[in-house]
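Showing chain A:
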Amino acid sequence: MKFPILTTILLAPITAMILIMLVKETQTKLIKTLALVGSGISFVLSAYLVCTFDFQHPSFQWTEQFFTVPGWGIQFLLAVDGLSIPLLLLTSIIMVSGVLVTQRLTFRVKEYFALLLFLVSGAYGVLLSMDMFFFFLFYEVAVIPMFLLVNVWGSGNKVYAANKLTLYLLAGSALVLFGFFILYFKSGLYSFDLKALLDGNIHFDAGTQKWLFILFLIGFGTLAATWPFHSWSPDGYASAPTAASMLHAAVLKTLGAYGILRVAIPLFPEGAKYWQPLMLALGTINILYAAFCVIAQKDLKYIVGYSCVSHMGVVMLGIGTLTQTGFNGAMFQMFSHGIMVALLFACVGYVYDTKHTRNIEELGGLFKEMPRLSIFFILAGLTALGLPGLSGFVAEFLVIYSTYTVSPIYGTLALAGLVLSAIYILRVVKRAFWGVPAGVVSVGKGHGHDQGPILAGEDLNWSMSIPNYLLFSFLLVLGIYPKLFTDFVMQTTALLLKGF
Partner candidate 1 sequence: MNLNLLHISVFANFLAFVVIVFLPKTWVKRSVTVAVSFAGIGALASTILLFRQFSAPAPIEWVIPWLKWNSAQVNVGYYLDTLALVMLTSVCVISFLIQLYSVWYMNEDPAKKRFFGTITFFTWAMISFVVSVNLFASYLFWELIGLASYLLIGFWHEKASARAAAIKAFVMTRFGDLGFMAAVILLIIQVHNTDISFLITQAGSQLGQTQLLIIVGLIFLGVMGKSAQFPLYTWLPDAMEGPTPVSALIHSATMVAAGVFLLVRLFPLIELSSAGMHYICFIGGLSSLLTAILALLERDMKRILAYSTCSQLGFMVMAVGAGTWSGGMFHLLTHAFFKSMLFLLSGYFIFASHHSNDIFDMAKVPLKDKSKLMLALLWIGALALAGLFPLSGFMSKENIFGYLLEHHHYGIYSVALTISFLTAYYTSRMAFVVSRDGHHQMEHHTISKGLNIALRVPVTVLGLVTVAGVWVFFPWLKEFFQLHLELNREFWLNFGITTTVVLTGIGIAYLYFGRKTFSEKGWVGFVPGLDFLIAKKFYLDIFWNAVMQKGVYGLAKAGFWSEAHIVNAAVNNVGYACVRGGKAVTKLQAGEVQRYIVIAVLVIVAVVLYLTFRG
Partner candidate 2 sequence: MIYNQLTPYLLVSAVLFCAGLYGIIERRSLIGILIAAELILNAANINFLAFGRFMDVDKAIGQIYAIFVIGLAAAEVAVGLSIVIMIHRKFKSINVEKLVKLKG
């Protein structure tokens, strides 16, 4: 029998979690190592999958099936294709960096890492399982630990944020569950097997497609922070601990969009066509509305949170175009945005840990105090504002291009979003990073020569910045040579449109 790679990816974090539960509370070093090893194994294996992936093959690869529940149509079926592999890699990258940036944690270390690993195993499960029962099971597994992570390790108005986030996502997932049951019965298969459903040329009549599509759109859209169901996300991220925000913003949001692409688009092509104007409008509103909200924010985490919502609008817009280029762009944006937002949260988390404030009016001159950290933040910010040479630009270009082919008006509005993102990113950079560190007064008429004494701030040291280098390298490589990624998803996204 072949080595079960997919199962190992899924089980590595779970095993690490169980081992961590067995370890004594005080052995924090061991716990951190275990977490790193657990997430590292998944990372290495997903990287292996990426390297050996067959570009030309549009359908599922490495199918693994272990047991079935006879009579109920449930089976434990894992498979990956061009849609899930990039996101698998994304998840594992974020997890590894998330574990690495939390090395300084001292409060309830054991539970923290156990929950984080549990959460990430849920995310892996959603990406890997091709059975609706397990898809939903892991979906819930991915949602629930966040409640504890925010409530126990969070900051600010954390109880409110945790409740809002969890309830919102559960409400969304209820719709999804309902949809899955409808699929179970209506498809006539009486099986939760998603792969069979996708391969089986099952055609629903137009009316069913319409309402099932909107059901899934709202259900998954809630997780993808689609306007107006987005408000859990800035609050949640603002209160969550760093690694949890990273994982949640980068991976879980992406899972929402992944669900739409995986289930709703290929199964209900007519429904998708019917609701296309809605998707375009929601995507555009997402981009612009959230961008305007960022401009008025002062809290660094809220800024990143809302910019994250704004960027998910690009994903929604790309899906809404119902063109292959749009899907490619949406996938590209999911990946690039995930990495970028994780990098932003990592930087913000560091700033908060050292300065104990996230208010940009109280910060200032961080570039002088922590040059390395600031450079990472600025580079991630430049990705957010769509600077060519970094991956964000390619994603936004692909999406906006395909939007133009569908509707020039929405395309133009989405373009306007790029100016807004420039304004809000540069505003943060100006307020928090440029300038003179708080408490140091600039002397002289500004020839830069004569600065007052600079307070020594604690910059990222070499080992602390490993996750940042890891994340940034992906932004750069994909920005310089985007073909790597688009070749990857090209065949699969073409397959999504076969019903159109």
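We adopt the following convention: contacts are C-beta pairs under 8 Å (C-beta built on N, C-alpha and C of every residue); 3 or more make two chains touch, one makes a residue touch a chain; residues count from 1.
Keep in mind how these were chosen: all candidates are chains of the complex that A comes from, given by their letters.
This is a predicted model, so every value here is computed, not measured.
By the touch rule above, chain A in this complex touches candidate 1 out of 1 or 2. Contact residues of chain A toward candidate 1 in the complex are 163-164, 167-168, 228, 230-232, 289, 292-297, 324-325, 328, 365, 367, 382, 387-389, 393-394, 397-398, 400-401, 404-405, 411-412, 415-416, 418-420, 422-423, 426-427, 430, 434-436, 442, 445-449, 451, 481-483, 486-487, 490.
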